[in-house]
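Take a look at this one; I'll ask things after.
The complex is shown incomplete by one protein chain, all other protein chains being positioned as in the whole.
And then subunit A:
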């Protein structure tokens, strides 16, 4: 009885807390379909005739293209990070080599400095080699900051794998690549997914690199949004539309991979 009351209390607290956190998002969701004249009406009008005018403007301004650019850029750079970073993290966790610790610290260091310090050299180099305002250039820039993070995090996942599993497989006669695919990868999968989703979100939210190294051709969503602050004023309805749409891919990724992410994030916390 008492336990029930306590749990009810906590549930209530949790729901209220969630509502507080979600309120701005919900508010923004209503703004998507609010006509301009009731946008900031005082007192707030909760009953209004929904309008799709905000969407028309957003589509006409070519935001769909920005959305696509962002999505492809983040997906491709994250996939490349996983492809390159997974073997790197595994190697750092398992193999002895000269200068391993120094190299590892160097990898981490590339993420320690503020991005502003990196973006200017990037800009200068990119202008020289013609990577400015190209898809390849931005993919490369995104990979530099995500790769170090990914390798750093995944290495600890690799270290948590008991080495005996690999030894057992080696004794059975499996080759290195087979061991990686049959034993290491399945056990690392949750860790890979969780870390990759974080990388995707970092890339998705990234502004500075996209702003400096992109341009008219390659313009990501975060860079495009300020276009809605016009000479005639801020187009709040449109900002709300783009904001909500920008939330969706991340939300979809997280919901789709939820099972792996939760397991991945708690892996290592509980020794199994």
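What we mean here is this: contacts are C-beta pairs under 8 Å (C-beta built on N, C-alpha and C of every residue); 3 or more make two chains touch, one makes a residue touch a chain; residues count from 1.
Here is the rule we use: contacts and distances are computed from a predicted model.
Entry comment: the absent subunit's protein name, as recorded by UniProt, is "ABC transporter ATP-binding protein", drawn from "RNA polymerase sigma-70 factor, ECF subfamily", "M67 family metallopeptidase", "ABC transporter ATP-binding protein" or "CarB protein". Only one of A:25, A:165, A:181 or A:234 touches the chain withheld from this view, namely A:165. When the whole complex is considered, the residue among A:43, A:113 or A:173 that touches the unshown chain is A:173. Screening A:187, A:208, A:225 or A:250 for touch with the missing chain picks out A:187. Contact residues of subunit A toward the unshown chain are 162, 164-165, 167-175, 178, 182-183, 186-187, 272.
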